[in-house]
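Below is one structure, written out as structure tokens, with a few remarks after it.
One protein chain omitted, others in place.
For chain A:
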């Protein structure tokens, strides 16, 4: 039985197609996912992301505890700023990718993926034990609503007096939005400018209503998980379970830059990851653009000209922005031409391209 978010009634009233995602009952789309995708690229989209986890780490040594628990250098983060980071196992495998907000000197909020946050909360609790810090999983108390797209700044300006122009990318500030307390973060997962709003679960519906009203004149549409997935794929952003897993290190995923060996002290995974930092991985994460119309999908083999399997697709979808199917894949390091994807027994040629596929102007 999937858990509903605080916005379930809204989704049903909007006629959403609901789907189970990581144990949550989530809107897949409200109408056409292509229309929702394009709305985010050209105007704005409104997302319910209440399935994400919010874990608070507080106390005098909250920063040091996170430095030990995660691969990032979180104690160096300025209050009000946010950082993309990861939690890895002692052997260096990625347990989840995270965004950490420093809300105050002694208060951090760790945002984890829906499928992983109970484990992340448990790991953080264990890893923070020897520090003067408390870990509190408040995921149940929070709803998360995102406004994404070129019109998101204008829409937000109609529902809050907060200093939005002073709010940089990857920063967050507490503010009043549509009369309700919220943490406004300038983050997102679509490749567009946008805002993520953390509010009390009970405030989710009125906030959604206020944003819907403010956004009407700006072309704002509610957007579901299907559009979210094609947007993040175009933006080249990894998805846990597709591009990231416990079998891969941050280096394997081409995200070794998030591992901060320059921070003081030991951290979980350091011993396993340090020897890898200068070793070229055998495979690399690349973008693929199909020359035909069939879509390379998660798990499909990438093959070379002689038919040998040289990689695997991790995510694939038709791209609205490129007008062709796109995919991310792990491919043997020395290969970049003559590749194809085995699409249900048929060899479909692909071009290897740099990520991201789409970059906002």
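Couple of notes before you dig in:
In this text, contacts are C-beta pairs under 8 Å (C-beta built on N, C-alpha and C of every residue); 3 or more make two chains touch, one makes a residue touch a chain; residues count from 1.
The rule we apply is simple: contacts and distances are computed from a predicted model.
Between the names "Glycine cleavage system H protein", "Sugar ABC transporter permease", "FAD-linked oxidase C-terminal domain-containing protein" or "Electron transfer flavoprotein alpha subunit", the one given in UniProt for the chain missing from this structure view is "Glycine cleavage system H protein". Within the complete assembly, A:317 is the residue of A:110, A:197, A:317 or A:335 that touches the hidden chain. If you put the hidden chain back, the residue from A:129, A:168, A:293 or A:360 that touches it is A:293. One of A:5, A:226 or A:249 touches the chain omitted from the figure, and that residue is A:226. Remark: the residues of chain A touching the chain excluded from display are 17, 28-29, 32-34, 226, 229-230, 293-295, 297, 317-318, 325, 344.
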